[in-house]
Structure formats: structure tokens, C-alpha cells
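Heads up, one of the protein chains got dropped from this complex, but the rest are sitting where they should.
Moving on, here comes subunit A:
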Amino acid sequence: MAAFAFYLFAGLLLTSGLMVITAKNPVHSVLWLILAFFNAAGLFILLGAEFLAMLLVIVYVGAVAVLFLFVVMMLDIDFKALQRGALQNLPLGLAVSGVILAEVLLVASGWTAGQGVIVHEALAGPPPGMTNTQWIGSQLYTRYFFVFSMSGLILLAAMIGAIVLTHRRRVGIKKQSIAAQNARTPGGTVAVGKAAIGQGVEL
């Protein structure tokens, strides 16, 4: 059963990964990418890491990919032009990917699991009486606290950068000011005038 589930998730993951780069339509690419995330979450569950699986779905499928889709749907891409460009840059792309492939092969051939990495007892899995989630939390906030807070700071810096880049004051737009609306009173806005017959009212 577990083997069947593994091959199902892994096969779908690879297939959808392939479809991401071969799909003609970018929206379809993003949808395949979402399927890939989803199957990766399935693999996490098979590993017994249900907390990570749920976080993968919440963060990547539920938030990041939605914004991806949001942006890609609004783009107006000319595929013919893109494909022509791709053919021109093919030699350069092949060279770069060849170098990366060679590096990966070199590293992977000389590496065995556990070697060069200090295997903490943290990796052995949660002690009895603790759920997966509690174990991750207690490790993150004690042993890996500095790494954890550093990554938080990096994300904060990235967030501030994104806000600074996109924040601009636009002129000539109407904006609602709730406080100003609530502060309006009849005295400031309504005037009662008496109109004499045959004459208007001076306002």
C-alpha cells in the first residue's frame, strides 16, 4: 500500500514537473506546478512528516501559487516570439545546464548519506509522547533558535524591500478617509435656506 502510494505520488510529481516546462500555456504550467507541490506533500506524509506536508500545501499551494497564477493570468505573452528567442539562446542554455549537471554529478558521486553532516539526535524522530509538530517546535526554538531567527530576519528584510519597491504615492486618486467621513456632522454639511417666492437661494 505504502509502496503503491509512493510510486503514485512520485510518478505524478515527475510527470507534472515535466508538464510545467513543456506546457504551451503558462497558466497550465502553473496548474501543473500546483499538482507537483501537492504530490510532494503526499510524499512528506508517507515519510511521517505530516506537519511539513500540511505547511507545504498551506504556504505553497494556498498562498504562493495563487499569487503566481494571479500574475501569470494577467500577462499577455506571445509564445511564438518566446520560442524563437529560446532557439537563439539554446547553445548558451545548454552550456550552463551542462556545467550544472556536471557539478551535481561530481558532488553526488562522492557523497554518502550522513557523511560530513553532524547527525543530531534531533533527526532520529520525535521521542515517545510527543507529536511531530511539538518536536519540530521544540527543536526550532531551542537548538536551532539562532538559525531560525536569522531566517526570520532575512525574510523581514526581503519583505521591507518588496514594500519599499512597490510603495509609491499616486497623485490624483480619490481615497476614502473613514475618520473624515465619521467626523462629518449635519452642521458642517447641511444648510437650511429660506427661498422667497420668485427668487433663488444664495449658497
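Everything that follows uses one rule, which is that a residue touches a chain if its C-beta (ideal position, glycine included) is under 8 Å from a C-beta of that chain, and two chains touch if they have at least 3 such contacts; residues count from 1.
Keep in mind that, in the parts below, contacts and distances are computed from a predicted model.
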Given the options "NADH-quinone oxidoreductase subunit H", "C-type cytochrome biogenesis protein CcsB", "Spore germination protein B3" or "Cell shape-determining protein MreC", which would UniProt use as the protein name of the unshown chain?
"NADH-quinone oxidoreductase subunit H"
Looking at the full complex, which residue from A:91, A:129 or A:187 touches the chain that isn't shown here?
A:129
Selected from A:11, A:98, A:137 or A:152 as touching the chain missing from the view:
A:137
In the whole complex, what residues of subunit A lie against the chain that is missing from view?
1, 25, 27-28, 31, 34, 50-51, 54-55, 57-58, 61-63, 66-67, 69-70, 73, 127, 129-135, 137-138, 142, 176, 178
